[in-house]
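Excluded from the complex is one protein chain; the other protein chains are retained at their positions.
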Amino acid sequence: MQLVGTQFTDATAIVGNDLVTLPDYPAEIRAPAGSLAGVSGFQINFASTEVYTPGDTVQTLVAMNPAALKVNLADLDHGGHLILNIDAFTPTALKHAGYEADPTDDQELQGYHVHKVPMTKLTIEAVKDAGLKPKEAERCKNFFALGLAFWLYDRPLDATLKWLDQKFGARPQIRQANELALRAGFNYGNTTEMFQVHYRVRPARVPPGTYRKIRGNDATSLGLMAAAWQAGQKLFYASYPITPASDILHELVKHKNFGVKVFQAEDEIAAMCAAIGAAYGGAFAATGTSGPGMALKGEAIGLAVMLELPMVIVNVQRGGPSTGLPTKTEQADLFQAVLGRNGECPLPVLAASSPGDCFATAFEAFQIAVRYMTPVVVLTDGYVANGSEPWRVPRIEDLPRIAVNHEFPPETFQPYARDENLARPWALPGTPGLAHRIGGLEKEHITGKVSYDPANHDFMVRLRDAKVAKVADMIPEQTLIGDESGDLLVVSWGGTYGTIRSAVERVRDKGGSVSHCHLRHMHPMPRNLGKILKSFRKILVPELNLGQLCLLLRGRYLVDAIGFNKVQGKPFAVAEVAARIDQILNGGD
Amino acid sequence: MQLVGTQFTDATAIVGNDLVTLPDYPAEIRAPAGSLAGVSGFQINFASTEVYTPGDTVQTLVAMNPAALKVNLADLDHGGHLILNIDAFTPTALKHAGYEADPTDDQELQGYHVHKVPMTKLTIEAVKDAGLKPKEAERCKNFFALGLAFWLYDRPLDATLKWLDQKFGARPQIRQANELALRAGFNYGNTTEMFQVHYRVRPARVPPGTYRKIRGNDATSLGLMAAAWQAGQKLFYASYPITPASDILHELVKHKNFGVKVFQAEDEIAAMCAAIGAAYGGAFAATGTSGPGMALKGEAIGLAVMLELPMVIVNVQRGGPSTGLPTKTEQADLFQAVLGRNGECPLPVLAASSPGDCFATAFEAFQIAVRYMTPVVVLTDGYVANGSEPWRVPRIEDLPRIAVNHEFPPETFQPYARDENLARPWALPGTPGLAHRIGGLEKEHITGKVSYDPANHDFMVRLRDAKVAKVADMIPEQTLIGDESGDLLVVSWGGTYGTIRSAVERVRDKGGSVSHCHLRHMHPMPRNLGKILKSFRKILVPELNLGQLCLLLRGRYLVDAIGFNKVQGKPFAVAEVAARIDQILNGGD
Amino acid sequence: MAATTSAPTVSLQPKDYGSSQEIRWCPGCGNYSILTQLKKVCSNLGKDPDKLVFVSGIGCSSRLPYYMGTYGVHSIHGRAPALATGLRLARPDLEIWVITGDGDGLSIGGNHLLHAFRRNLNIKIIMFNNRIYGLTKGQVSPTSEMNKKTISTPYGSIGAMINPCSVAIGCEATFVARTVDMIPAHLQKTLERAAAHRGVAFVEVYQNCNIFNDGAFKYSTDREIREDHVVELEHGKALIFGKDQTKGLRIGRNYCPEVVTLGENGMSIYDLLIHDERASSPALAFLLSRLRHPDYPEPIGVFRAVKSPIYNDLIEEQIRRLTQERGAPDMQKLMYGPETWEVN
Partner (left out) sequence: MAATTSAPTVSLQPKDYGSSQEIRWCPGCGNYSILTQLKKVCSNLGKDPDKLVFVSGIGCSSRLPYYMGTYGVHSIHGRAPALATGLRLARPDLEIWVITGDGDGLSIGGNHLLHAFRRNLNIKIIMFNNRIYGLTKGQVSPTSEMNKKTISTPYGSIGAMINPCSVAIGCEATFVARTVDMIPAHLQKTLERAAAHRGVAFVEVYQNCNIFNDGAFKYSTDREIREDHVVELEHGKALIFGKDQTKGLRIGRNYCPEVVTLGENGMSIYDLLIHDERASSPALAFLLSRLRHPDYPEPIGVFRAVKSPIYNDLIEEQIRRLTQERGAPDMQKLMYGPETWEVN
């Protein structure tokens, strides 16, 4: 299902619609087909206006078996289209999915446009010339469904056909059969008179430029690479596989011809330490993981803070605590990123707001890291990382260059001297005359020697804090969507951007006095944020956690922000956020 | 030096003075004698009134060599007594300590009562009958110094003589020599006319009872043991050595006859996991460490939260970040304890306020852990852990019993069912009929089965949060020292108790409108705390960090608390806190 | 501990050791066979399910505890041996099995295994070695062959493979064995031997991941060829293998193992290596663990099985001794410490 979902997304991007996707797959590798736990879903929202979310509900649901129907029916709009592979609704399958009676004959489906399609039979029939074994032939039914969807939404087949060429070039039978099934599905839609409507979605109005479809984890990978490229340096990426961050590893390892060095470490601690070693050696070093791995890295991140070396640490957040819900999304690692280490251990934290935004966020993280000589944490989440959207590809010449300096006159060199950004020199081993020793014990200001001096420790703790606070000099002022003051400000961060923005716009369109402030810079926060917060009567902070940003805003700015919290392993729905906004504007609490 | 400091402390406790000590030793095992880095100090404050701190400055300083003089002179009160082992002020030693000229002949010492005592020579002379080798004989000079101090402050020699018997019973020559040196020092004070004053400090007025002197880490050990004892259960303690927590391990391992099982693990992660395994098996399980080790335990603490098993995690805080200042004190791991894990991962956090209070805190931690089926973090710090004070020993029959239930009817047993405290059943492996599986994936309410259901996840996240919040039902209401409202409330936590209390009392004695609120319960906080905070015009939060409690109070209660922060690896001085209080009361900020 | 038990009154069938949880491994996965044999072993040995605890880390393999109707903990990645250690020390009465994978046990968790081995804790450790990360979708593992193409090594892996049995032997393990998912009788026998060992028992199971590393152990499972590629270790027996049992292993020059053909060059069974699983030095076991396909037949069976002091026994022993020496514990006295004084 993930595969055909991706194909549909590609085709949709190419016709120029704006789109957002929400893949949803089980934690098991091959969960038993037909069981509720084994249902693999793929939701896509596309429109000719800008879209920010995968849609709260769906207008068309394709259910390949009873289990899929059971799991997803609740999301289908009343009056929506329900396309069923009726061949799969056998008594056994129905029982397996927990249906007492056949729902296709039932009340339950009243109010939907139900289309019963014998997809298996039609597919087998369609592909019979390809000469596959029956099992293989049957497997082509997903492409039949895809063809049907393409017809329904008027998508071109070309990209998928091209993809089939690439994918199954070596197995022409399978390639051919999938094409046959795809066309059969498309044609089925075309020729049967089953469908009352045939949608046509026009290209979205978006800024001009060259667009591509991009997944969040791929954008993160490109952002890291582009930063190294813009500095004329090499990227080093150390990681231990973990859902949903592994795809960054899988992507970066492909690009050895860019000089990218990828190291699959024995665990997350080793990955973090290897990144430190590489950064010490002068590489653009990064590491990526998810919450549990982030927990393991904590001690070594402390070392990176003490050594004051630049590197980027990506946390693709997932459902927690502990192993939690590994394949689901959540925003509950903010505290961990900002406050979760021993001692006073400050570092900058950024959060990406959408798949495409992962690029800019990763890029900016390196800009900060190198300028301030500090590790930087980038928070994305499962939703942003696995989801995809059209992305206007920046022109490389429009990206800023990242200045790196490793040269210091040996006569005056001091490893913990400071420049105007309070950064210490990035002096590399191997450089004649600059030999020095660094480590995790407290350092003497300027000389970098081990120092147990009480006043020096106090000074250095405050210096590290001031250095990170100074990052606020570099980052842009916080912007708003909506008026600069009013009844309600909705403050969000990270992957909820699209939903919250849609919800706020929906309420604004009805005349509600509400604005939207979406944070990328979690630490330090933009200098003007306090002023913004104080310009609104009420503040609402919707988060996929129990109120982490909310507590930080309250503590820092002493504003009575209230939380709107959902911890279900899935994104907000626009409607629920809009309803909450309405409620507050109407005086509720 | 640590050894004779301890002896002096013991003798002082026995004469019934209240006392507080501050040992201060280098990070090196045997730092080169005579170097500044090698100076080992021991500060003690004792009085006939209650004392809460080791004293900001000292009245009498004994310097055994030039380096000790250099490091400690700044702490000596003007007009204080300075006792020098003049034999050690050789040209080489002076140079080694960085003195250009001999300070004993210098201006620098004007204003002090300087007593030059040829301690080495006198000691060698005194012990010559014991027949030691010259090196050994010379080593007795610390006991000469101790004898002198005993005379000066009118302490009895008996306890030290008894201790010498025990310690050197097998080596009668050394025993005898040390006694000779001790007496020689005492007699020297008695017979020479060097000293103008001879102090006599009367016993302190403290509540009646049986007292002993206790070090913080020992009190923690006893508190853990007493909790298991009061539950009729066995203590299991897993730990990996780390300064300043190792002494808990060293103490507990002695008590195998109590059935205490101590496991020195291969690292902190293993120690944490072993504690989880033991708790699962029904032991009263605990683990102890310091900041860097705490960082490593983070992931496994998340598992403990998910498994909902009772255990106690002790963090003896030290100077950070990273390796930081391993032998110095700090309070900068509060964020880490309360917020430093992936996902929404709440657990109760307590902090001990003095060496003796470590007992009650550790004990209470187990009470909470078992009643609410949750891991509990206990924060102490290097100052509290290594320091000692007189402690009124509780009578075992006055300690509460801790009820433990492992029996559940198999017919109705559900591993994630809840009792009135929202605790799940502590069902032990090996029990017939209760076999069940637990793990780090999200659990279904009641059944404990793995569940990816969105609504269940949200429910469980909130349930775990509510359970920990419910601990506030069990803990006492917050108390105050001083009036219930006024101009200024000083809020402190952990090991700064004594200093802050003294400072507040000092200002109150002068009529200042200031009260003191000292927190033990860091999470959840006492139910009445918000009300207390709102009863004062201003709130000051002195902490040995950059403002961690301060941020939490601001965020939770929306009060404009301001911080007073010192991160020097050492406690506050009463005077500096009092000065800050004065300043605020006088309208400063 | 409060737990009390009564022996099961009727003997249990393999299925009685299963749980009601739906099994979520891929169809065709080698894990099924291991699970089946494990239940059979429990039944054969008449184990009390309430006394059994399965502790695992994270990975496809580590899901096993959910499928046993015993006690179980599905812990975190790599840490099962550490958790089992605490449980073992707290509870001498239980039987504890650790289930781990090649990634779980030898990548992130290698150090805990090392220490479980050297301490000789009385626990069984079963490693499902499929030479790949299954659960996270096919990355290279420390037991993957050099040059292996995986999603994380598209141009071939570059780290040498580690040999789980060599590691165990090098880290002082007292029982080390290897078996194969698709040779059920041998698997069963080997698990039974492990169950019988007092001390730490390590079993490497070659396990086929038919999704991400299909056929990795074909040479050892394919009936056509396996007898030429596998040699079965039996204590006191010569190392003979091959379809017609004409091949043997001997120690050649420089302490190097050699494959010889019986009958050729005057080779007879008396020239062959005799297996000694009880040798006090682990050197022979180590030598055997180094035999690798395709240069040599790979040994399956028990490499090493020796008696040695057991950590958890020794701790109980110390407690007993100290309790005898010091008499009944007195908490109040301990709290008073060496010296007290009274204030009235």
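Should a chain be cited, it is by its letter among A, B and C, assigned in written order, with residues numbered from 1 in that chain.
In this section, a residue touches a chain if its C-beta (ideal position, glycine included) is under 8 Å from a C-beta of that chain, and two chains touch if they have at least 3 such contacts.
If you're wondering where the values come from, they're calculated on a predicted model, not measured in any experiment.
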In the full complex, displayed partners of the excluded chain:
A, B, C
Touch assignment to the omitted chain, from A:128, A:171 or A:406, lands on A:406
Checked against the full complex, the residue among A:261, A:418, A:470 or A:556 that touches the missing chain is A:261
Which listed residue, A:212, A:418, A:470 or A:538, touches the chain dropped from view?
A:212
Of A:20, A:275, A:325 or A:573, the residue that touches the missing chain is A:275
Given C:169, C:300 or C:335, the correct residue touching the omitted chain is C:169
Across the whole complex, list the residues on chain C that are touched by the chain not included here.
106-111, 114-115, 118-120, 142, 146, 155-156, 158-163, 166-167, 169-172, 251, 254-257, 274, 276, 279-284, 286-287, 290, 308-309, 311, 314-315, 318, 321-322
May I ask you to list the residues on chain B that touch the chain which is not drawn?
28-32, 35, 37, 240-243, 246, 249-250, 253-254, 256, 262, 264, 266-268, 292, 322-323
Considering the whole complex, not just the chains shown, which residues of chain A touch the missing one?
10, 13-14, 16, 159, 203, 206-214, 218, 222, 225-226, 229, 234, 236, 238, 255-259, 261, 263, 265-267, 269-271, 273-283, 285, 299-300, 302-303, 307, 392-396, 404, 406-407, 428-441, 449-450
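Just so it is clear, only the chains that are shown with their structure count from here on.
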B-C versus A-C: which interface comes out with more C-beta contact pairs?
B-C
Can you give the whole-Å distance between the Cα centres of chain B and chain C?
43
How many angstrom lie between the centres of chain A and chain C, each centre taken as the mean Cα position?
39
In chain C, which residues are in touch with two or more of the other chains?
58, 76
Could you list which residues of chain B touch at least two other chains?
269, 299, 302-303, 439-441
